[in-house]
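Can you read through this structure? Questions will come right after.
All protein chains but one are shown in place.
Labels run A and B following the written order; every chain starts at residue 1.
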Amino acid sequence: MNEALNIFTRGFVRENPVTKMLLGLCPVLAVTTSAVNGLGMGLATTFVLLGSNVVISLASKAIPSTVRIPSFILVIATFVTIVDLLIQAFSPELNQALGIFIPLIVVNCMILGRAEAFASRNGLWYSVIDAIGMGLGFTFALLLLSALREVLGSGTIFNIPLVGEDASTILVFALPPGAFAGLGLIIAGLNSLEKKMGGSK
Amino acid sequence: MRPIIILTIVGILSASLLAVVDDLTREPIAAAKEKMKRKAIEQIFPFPFDSLRTVTTEETSFHEAYDQEGTLQGIAVESYTNDGYSGRIEFLTGVSPDNTILDYKVLFHRETPGLGDKIDKSKFKKLFKGRRLDNTNWAVKKDGGDIDELTAATISSRAVIDGIVKGLEFVNGQYIKSSAE
Partner (left out) sequence: MNEISGLLLVIVSAIFVNNVVFARFLGICPYLGVSRKLDTALGMGFAVTFVMTIATALGYVLHYGILVPYKIEFMQTVMFILVIASLVQLVEIVLKKVSKTLYNSLGIFLPLITTNCAILGVALIAIQEDYSFVTSVVFAFFSAMGFILAILLFAGIREKLEEADVPKPFKNVPIGLISAAILSLAFMGFSGLVK
């Protein structure tokens, strides 16, 4: 059980795919204009990661190493298409907001990375925990950045206005430069936080 | 040989799974699209309506809203312009049967957030309510017209006028003129 907890928190904190490993940054930067989008993208990615980790941890022994990567990609692409169709059917608004970045979950290096580095070498139970930990870590980072950008850039949070419609907001955070700058600030903030905590130990 | 067979099996499994999911979601997706359109139409009409009938012509689509007695209450017309600051903008404009603007909605745009995207805010939309083709000088104030342009987004404002006027002209061509004949 300790081992499971260890795997779970690793993805969430110490090896957070976004702030530590810098994986899957394209969707992180592109869709984080509002907290709803960030959350939607995070959960969609978590679902794909969970699916691919489960299938790959079960099937990896049957797959010869020569076709390992193409098979993994095929499995991931299948789950991405399922998510894509489900979002289109049940949340057309989210589909419109995330657009091309839903199919692009396929090339989120985090997912192939987990398949390669973890799921293909571990059992089902640990792979599930790993997927949930990593997925939630990814979602958490997206949520943090998108909330920061939505509050500063549009003056709303989860589409609830915090200031009047006419108030000036720091527009640049809603625009592409704000994505880069926001993520830079968050990583720098986490770095210095970690240093302080490390120092007090 | 074995790797190729395994890869083929993975491919077939994937394709058949997706075919099933596609089949299952086909109807919900169509329904979701329809619902989204209906929601947009409900937002631009200030009154509740009973039924919708869609007329599609070569140029555009009209969504006619009827009350319970079957009287035409309003028409929602689709139009677009390519003159936005970042290209295409699509509109859904709701008009009364005599072609007076009730409200409009921007269905698609890529205008600058915070500046040009105010074209979809009620403060700007209000400027269009009650206007008709013949009672308005369709240009921004800067160009000598009747519409207050958005600060720092004159091009977007001009584009809205272009798109809305196109919609009004579509309605004119389809309903007003043909009924006069």
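For the reader, a short list of remarks on this structure follows.
Just so it is clear, contacts are C-beta pairs under 8 Å (C-beta built on N, C-alpha and C of every residue); 3 or more make two chains touch, one makes a residue touch a chain.
Only a predicted model underlies this, so the values are computations on that prediction, with no experimental measurement involved.
Partner chains of the missing chain, restricted to those shown and counted over the full complex, are A, B.
If you put the hidden chain back, the residue from A:7, A:63, A:112 or A:134 that touches it is A:112.
Checked against the full complex, the candidates B:73, B:99, B:112 or B:157 give a single residue touching the omitted chain, namely B:112. Remark: the residues of chain B touching the chain excluded from display are 14-15, 18-19, 21-22, 82-87, 112, 155.
What chain A contributes to its contact with the hidden chain is residues 22-27, 29-30, 69-70, 73-74, 77-78, 80-81, 84-85, 100, 103-104, 106-109, 112, 172, 175-181, 183-185, 187-189, 191-192, 195.
Note that only the chains that are shown with their structure count from here on.
Averaging C-alpha coordinates per chain places the centre of chain A 33 Å away from that of chain B. Listing the residues of chain A that touch chain B in their complex gives 33, 62-64, 66-67, 70-71, 74-75, 77-78, 81-82, 85-86, 88-93, 153-154, 165-166, 169, 171, 174-175. Note for the complex: chain B touches chain A at residues 2-4, 6-7, 10-11, 14, 17-18, 21-22, 25, 28-29, 31-33, 35-36, 112-115, 121, 123.
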